[in-house]
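The complex appears here minus one protein chain, its other protein chains still in place.
Naming follows writing order (A and B), and every chain is counted from residue 1.
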Amino acid sequence: MMKRAKALFLGLLRPSSLLLAGSVSAESVTRQLNMPRGVTEVSQAAYDIHMIMIWICTVIGVLVLGFMFYVMFAHRKSKGVTAANFHENLVVEVLWTVIPALILIVMAVPATTALLKVYDTENPDIDIKVTGYQWKWQYEYIGEGVKFMSELRTSQDEIYGRAPKGEHYLREVTQPLVIPTNKKVRFLITGNDVIHSWWVPDFGVKRDAVPGLFTAAWTKTDQPGTYVGECTELCGLGHAFMPVVVEVKEEAEYEAWLAGKKEEAAIYASTIGKQWTFDELMVKGEQVYGRSCAGCHQVNGEGITGVFPALKDSPIALGPAEGHIAILIDGVAGSAMQSFAEQLSEVEIAAVVHYERNAWGNDVGDIVQPINVLNFKQSQ
Amino acid sequence: MSSESSYYVPEQSKLPLMAATGMGAMGYGAASWVIDGGTSTIFLIGSLIMAAAMYKWWSLVIEENTRGIVSDQLKHSYVLGMYWFIFSELMFFVCFFGSLFYVRVLVGPWLDGEAAVGWFDDTATDAAIANATHLWPGYDATWPPLVTPDQVVTLAANPDATEFQFKGPEHAMSFPGWSFSQILGWLPLWNTIVLLSSSGTVHVAHHALKEGNRKKFVTWLGLTVLLGVVFLFLQAEEYIHAYQELGLTLESGIYGTTFFLLTGFHGAHVTLGTIMLLIAFLRGAKGQFTDKDHFGFEMAAWYWHFVDVIWIGLFLIVYVLG
Partner (left out) sequence: MAHGPSQNFFSRWLFSTNHKDIGTLYLWFSFAMFLLGGFFAMVIRAELFQPGMQLIKPEFFVQMTTMHGLVMVFGAIMPAFVGLANWMIPMMIGAPDMALPRMNNLSFWILPFAFTILTSTLFMEGGGPNFGWTFYAPLSTTYAPDTVNYFIFGVHMMGASSIMGSINIIATVMNMRAPGMTYMKMPLFVWTWVITAFLLVAVMPVLAGAVTMMLMDINFGTSFFDAAGGGDPVLFQHVFWFFGHPEVYIIILPAFGVVSQIIPTFSRKPLFGYSSMVYATASIAFLSFIVWAHHMFTVGMPIAGELYFMYATMLIAVPTGVKVFNWITTMYKGALTFETPMLFSIAFVILFTFGGFTGMMLSIAAADTQYHDTYFVVAHFHYVMVAGAVFSGTAAVYYWLPKWCGRMYDETMGKVQFWIAFIAFNITFMPQHFLGLAGMPRRYSDYGLQFTDWNMVSSIGAFLYGGAQLLFLYNVIRTIGWGKPIDDPQVWEGAEGLEWTVPTPAPFHTFSTPPVVK
């Protein structure tokens, strides 16, 4: 209690010191006021038109409101003025209809060219499919056979204040999307369950991920680096917890990374028959569970009454392993319980099923091996 | 504009609160009813309260009118109320017609990878092409759609599949063809004939009333009510046919969805209109309308014409062009 009070009090001090300190700032990101210029043609076009609009509005605002302040100052009753009685003047009325209309026409020109840039998705060098899931992203390099999930890495402890918040709080993921410099990358964006929106401010890319339909966006930059974005369409309770992280690498580096990814997939396929021990699976399973399942079913397996069922003592988790695997592979149609067949590897599915069957006092005692999962998949 | 000095401002009334209570119970009850395992009890209680309130309310208005305290100006208020009510009903249908337009003209082509509005720009967008290659391969959008995207994809993965989230109908409701027997057996055409003639009969009834010919009025109005009932009967027949023989249900994808929602809401409005006409008929039989004073009947008649106009739209868009 005292700790919270102290934190609040310090919190109160911080902004007030900020107001006093004015523009003197230690960490520039913290005090950022304006839109970032970004690193692509599109983001820069957006920034430019944004600045144009700010200036036009400022000028109009200063003129119009300035005039009003003058009137408020000069024509007050306390100064002994008597009110005039006019209430019409065709000339000014026409003028202040026509002039704003002209300003609008002027504004429309750069607005149109900027928009044409946003829509210029033709002839890409690389096609990446982006799928929004509750509450993570999946990236698939179309035609390369590489595909993976990208999930929040920040721990629940940090979020709930049980551990200090790291520097990259809510801006870190398990695997970032990697793209090369100087290549036109096209994103084909869709959703798996509800609508999400894939946003990377520095690219000027924000497109909704609508289930059942694609939207398209593109990017091309010459500046390597790590760019962080967010999900910007309300997608349920984990909306704030599915950041986008993109790493832009030099071309050669990118190629090496991609080759590594392909190799990984090959190695994985060859080891799928390995027999895991009970404890190995528990450890792995707990990780997977914490990352992929706890968001809904909660860390303690008790779910949220009325929304997400408890897995602790659930008949499915205690029943035959087949049925349990089936739910993960197929999902439950028309509910938030999605199919994990595409999102998790066989090893991960086996591990998490095993974990659920043997954690929180569920002790079925059997072992679920990756090969069981593979067999189940193939029997379908 | 106000010309008389005595606009009738009614005394306090318990009816509004009663109606609001009924409505509240209906809303709450309907929600708990549609949820799995819910019951209809509260909804039914609400409906009863509502029905009682409405009955008393209309009786009160009729009684006020027969007592002669309803000035022309107040009548005009009722008339305006009815006009704008009909306008709001119109907008309700606009919503559904607009949705039909959207899914039919735009969404279908997007899902199967074409440019939506071909005459404007016939290059398909990247997104549309991706829809057809990655999400719904093999889906071919036609209207009326007899297969759904879900069905196409599921069948491609497993040709023996029988379970679908959305399975298209076997047949559509559209125009069957030009042979005489086909046309003769086409229910919507009969429905149109029935409904159009009912608009005619109500018009005749109106004229009869204005001429002061009560007998003729009652006869023709009775005929109108009868036609309304026949229409509803035919539509029920059509729905049964759709469900049992054509496999066209609410679950058959967007076609079943739009078909039943549009015709269903129209049917609901026909029901309401028929009830209004029936009340007018009963009042007419009691002699409550005079050649000058019959706005109760007139309102029902406008409503009826409105329902008719909607039907013509439905007939053309859902059936003929469907």
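Keep this in mind: a contact is a pair of C-beta atoms (placed from the backbone, for glycine too) under 8 Å apart; a residue touches a chain by one contact, two chains touch by 3 or more.
Note that this is a predicted model, so its numbers are computed, not measured.
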| item | value |
| --- | --- |
| Where the unshown chain meets chain A, residue by residue | 4, 7-8, 11-12, 14-15, 18-19, 27, 29-36, 42-43, 45-47, 49-50, 53-54, 57, 60-61, 64-65, 67-68, 71-72, 75-78, 81-89, 92-93, 96-97, 100-101, 104, 107-108, 111-112, 114-119, 134, 158-161, 165, 167-171, 193-195, 197, 199, 201, 204-208, 210-216, 229-241, 304-307, 334-336 |
| Touching residues (missing chain, whole complex) on chain B | 1-3, 5-17, 19-21, 23-24, 26-28, 30-32, 34-36, 57, 73-74, 76-78, 80-81, 84-85, 87-89, 91-92, 94-96, 98-99, 102-103, 107-108, 110-111, 116, 120-121, 125, 127, 135-136, 141, 145, 148-150, 165-166, 249-251, 253-257, 260-261 |
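Criterion: only the chains that are shown with their structure count from here on.
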| item | value |
| --- | --- |
| Euclidean distance of C-alpha centroids - chain A vs chain B, Å | 43 |
| Chain A residues within the chain B interface of the complex | 121-122, 129, 142, 186, 188, 190, 212-216, 333-334 |
| Chain B - residues contacting chain A, complex | 110-111, 125-128, 130-131, 134-135, 149, 165 |
